[in-house]
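Every protein chain except one is present and positioned as in the full complex.
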Amino acid sequence: MPVVLWTDALIYLLLAAALLGIFLSRRHPHLSAPFKHIVHSRVGVASGIILLAYAAIGFLDTLHFHPALEQSNAQGEAMVSQRILSVLDILTDSLRQHSEKTYSQPFAMYAYVKESSEMPDGRIVREYPRLKWGGAHLNDAQEKTADIIHKSIIGVVIGLLFSMLCSLLITGLLAWRKHRTLKQQLTKVWRNQTELPWRLILLLLSLLIVMASLSGYLSQFYHIMGTDKVGEDVFYQALKSIRTGLVIGTITTLIMLPGAIILGLMAGYFRGWIDDLVQYLYTTLNSIPGVLLIAAAVLMLDVYMTNNAELFDSVVQRADLRLLFLCVILGVTSWTGLCRLLRAETLKLREMEYIQASQAFGVNHFMILLRHLLPNVMHIVFITIVLDFSGLVLAEAVLSYINIGVDPSTNSWGNMINSARLELARVPVVWWSLSAALVFMFVLVLSANLFSDVVRDAFDPRMRKPS
Amino acid sequence: MSAEKPTVSDTRQQPVLRVEGLLTHLGPQDNPLRVVDDVSFDIYRGETLALLGESGCGKSMTAFSLMRLLPPGGRIRRGRVVLNGSNLLHLNESEMRSVRGGRMGMIFQEPMTSLNPVMTVGEQIAEAVHLHDDLARSEVRSRVIELLKDVGIPAPQQRIDDYPHQMSGGMKQRVMIAMALAGKPDLLIADEPTTALDVTIQLQVLQLMKKLQREHGMAIMLITHDLGVVSQVADRLAVMYAGHLVETADTRDFFVQPAHPYSRKLLQALPLAQRRQKNLSIIKGQVSSLQQHFTRCRFEPRCDQSIAACARVLPDWTELSGGHKVRCLLWQPEYHLKTSQSKQNEPQQAIESARSDAGEVVLIANNLKVYFPVRKGLFKRVVAHVKAVDGVSLELRRGRTTALVGESGSGKTTVGKAILQLQKATAGQVRFGTTELTGLPAADMRRLRKHLQIIFQDPLSAMNPRMLVQDIVAEGLRAQKLFKSHKEVYEQVRKRLQQVGLSADSMTRYPHEFSGGQRQRICIARALAVEPQLIICDEPTSALDVSVQAQILNLLKGLQRQMNLSYLFITHDLSVVSWLADEVAVMYLGRIVELGRVEQIMSQPRHPYTQVLLSAIPEIDSSRAGAQASNDGDRRKSIRLEGDIPSPIDAPSGCHFHPRCPKALPVCREQYPSPVPMGERGYVCCVLYAEQS
Partner (left out) sequence: MMAYIVRRFLYAIPILIGVNILTFVLFFIVNTPDDMAYMHLGAKRVTPQAVENWKAEHGYDKPLLVNTQAEGIKCLTDTIFFNKSVRLFVFDFGTSESGRDISYDISQRMWPSLAIAIPVLLIGVLINISYAAIIVFFRATYIDFWSVVITVAMLSISTLFYIIGGQFLIGKLWHLVPISGYDTGFNGIKFLVLPVIVGVIGGIGGGTRWYRTLFLEEVNKDYARSGRAKGLSELRVLFRHVFPNALIPILTGIVAILPLLFMGSLLTESFFSVPGLGSYTLDAIQRQDFAIVRSMVFLGTFLYIIGLLLTDLSYTLVDPRVRLH
């Protein structure tokens, strides 16, 4: 039985908006031209594909449902569990189930800490116990390296087969559209003579598929990134954290967008007391140090949630609402920047002669705002969305680290770092949880930053060549 | 121009600068723009050579090639640039640096942005002095002051420590000239030095350049699009078209007999009083793309005298007389025969003239005032007013054009906006027909707006870049709810576009896909769509090249006859006025100083300011104007106006014009002169004529 959480609903809304945007941009050259610029740029395409891969995982993690129970009730109807799972959970079922007792290193067969166990002869010894799942199929520690290499080769070969199939399929489609033979098209792609950088796209896609197949296959037998304090697979945690990062990075902007656009445009266009009011609003909000405002709001939310625990059906819903609320608070602190930019741009645009021309026709204010001003500030909105994204993803980690971020039960990179930091003092160090979170975050933020550079170049009129 | 000037023949020694076969590329390696293509010329000592051409023809790129300061992506592919015997293209970068600002100085079009805003002008000039003059530290300052004095900056000891923003545009250009002079250059390159300046200031700067040239004996290469500037200061000129020189001549010969069809067209496109009865000559089509390697005459597709060979042969120079050379097949002996058969001057379509006199009054502006408050102090109290418009009265008549002439800061644009109620008037009335527009409820005003329209100076910024042309033109129709269905709206749009000479397929394109002239046509179509009675034209041709300006002016005049439109034509350009307007109002610092019929103002200007403005109009058609010159009396003597235009915040007491007026009397300082009637409906605000009445 499907379940739609609050953030799920907003993600669907975002997707719908993106689809609508793509549909509209096909009809308006001023929208599709920057888009073309992006897909023609190698950096743009490469970072875009990685972002899409992240987004795909996040989306799978958004399709929530109550799993059906095996047994049926007295009337013979199927029963649904109260638990909430996502499609990603099902796909990574083995990772989720393969939980150990506590820490274990990546690819370990044995636990990280010694444990007392009773030998068959009754003696009590302290030793590193075998893991329940990690490397369980091995008889001897000696076999491990050979086994890992063997399994990696299988994983890579499967991945390569899949990626070749995929590349052939895509090239075939291209050939069909361009009315060439498959062979012609393949040579063109190989020699990088296509209009879009297809060779780069296919190479990257292949790399991603190989990596997915490799890690997917290996993780059936090992904890490829180790396990954490309660024995949960770190690779699974890192995958689940992707959705949290994406939600914070996108929903926050989505929430603040309408307010920032409406207030910014009105302040710039009408000036006078509306302008004074909007300026007062954003100066006031801006003057409170962001972290403190977020802290204050989250603390109050905590108090409220503790005192009204009965309002929430399940832990997942509670955690989801907290995530949503965090987005709202982050939105409240970050709308001021966009609003100020839009106000300044509108002040400039309202003096443009085409605005005066429409006033001379007696066009009403609403239509001027909608048809003349909004389309001409949209590039700023797009640039802000992508620029803010990486900052928000990084902010989530910091906030969760200070305990004013997402719910502790939510998987997030910040929570992973937060729980791992306590173990840094250990000798030898428990490094894998921390590193996994940082690497996953780094790849996402780096691609987002590179992508935002390309987007800014594409949309910023100053960068555009004079026509 | 002046007697002391060395004549060209005196200076036939070694040229200061000799450019040979210069070829400059811009843009990608595989498909470059040939922005300067096989350009050769000489400049001699003490001579001013004007490089004349319309925008995008490669004039500035030629200059930057000489300085080796091309923008990123620009490169010199071929040619020689020899300055006093040394080829600049062979120098290394550090040797070249001593040439820049030393033997060759340059000044630019935008004095506003060409100076470093956070350095005093003194420091900026001193930098150049340091580089090119071996002076002790203490001497530098006095040298800078001397330079400032040379370029006519009053009180140089004080102004030396000013920052650029404390100076007016004209002063900044003088500072730029001082900077260029610091290295005592043999050659001064002036890239559109006066284009951004007002007419009276332009005159000052040009005369300054001539004076300095006489004193220092340097050569000047003057880059300009303005035939008037050329006629005022150039000894020789070279006409550039599409990266290529097509004609070189002595200025006098050129204006008497331009040889190249393009040059001729340029001259014929100028709006002049004596052409009032005719449409202006236009050049069809557009400049060919510079990406090609030309093997034919590049003007051939636009030339109406072309012969079959023009499309096959790249014409070479033909010398007509001493120093007058042209690159056109028609002048080569083997083709000469055919030339005489082809028509030299196609008869221009005559416009029916002599309209019945006064039309019915459409709109009256009475004592219109627009003040902007100046706030100061703790509570931002209003301490003064900028009197942008200070009591302007106008009558606009059906089917007639009233021109509102003035320099920047005169308030002419504000008058236009106040009439349209786009700018709230502080006082005064605007009556349209029987309706008083000031204080009219917004809804009523909205309904009236279809009768009153406006066309702006810059057509690109006057159109929303995100909208299709059909929606831009349809905007007024929709706002006024003139048609019910989409189909009717677009039908009207199509009709209007056709009326301004654009085809229906332009409807589904975006403004940036059009050329400057086409864009202005779209703007005109947009204004026409609601079938207005009055159109306010706010400098509609100032941003356009001469040949394009001619098309737009022809169009405006034609539409006026067709639709019996009234125009309020706001401009600073008196030559346009003389061709188009019926009545002229001259504004200075928010007030009208003289008003009258166009013939009267052009032939017999009364107010000293009007006389100055008129003297700034270049004398172009010297062959034909010669006969008239005697009639015009002394008005053709160029009158130079001292000082800058005052700011309207603190307008001078008495007559606003008295501090700059060459004929000022003591009484002018005390009170503003009341209007003295002149002719029917005309008047002049000057005490010089007060006794007569």
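As written, the chain order gives the labels A and B, with residue 1 at the start of each chain.
In this text, a residue touches a chain if its C-beta (ideal position, glycine included) is under 8 Å from a C-beta of that chain, and two chains touch if they have at least 3 such contacts.
Because the structure is predicted, anything quoted here is derived from the model rather than measured.
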item	value
Contact residue for the chain not shown (choose from A:109, A:373 or A:417)	A:417
Chain not shown: contacting residue from B:100, B:159, B:275 or B:417	B:100
Residue touching the undisplayed chain, where the options are A:116, A:139, A:181 or A:306	A:306
Absent-chain contact - pick from A:265, A:297 or A:339	A:297
Missing-chain contacts mapped onto chain A	280, 283-284, 286-289, 291-293, 295-297, 299-300, 302-304, 306-307, 390, 394, 397-398, 401-404, 417, 421, 424, 429, 434, 438, 441-442, 445-446, 448-450, 453
Contacts of chain B with the absent chain, listed as residue ranges	67, 69, 72, 94, 97-102, 105-106, 108, 110, 113-119, 127-128, 131-132, 163, 165, 176, 179-180, 182-183, 376-380
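Here is the rule we go by: only the chains that are shown with their structure count from here on.
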item	value
Residues of chain A defined as touching chain B within the complex	28-30, 352-354, 356-364, 367, 371-372, 375-376, 467
Contact footprint of chain A on chain B as seen in their complex	417, 420, 422, 445-447, 449-450, 452-454, 456-458, 461-467, 475-476, 479-480, 510, 512-513, 523, 526, 530
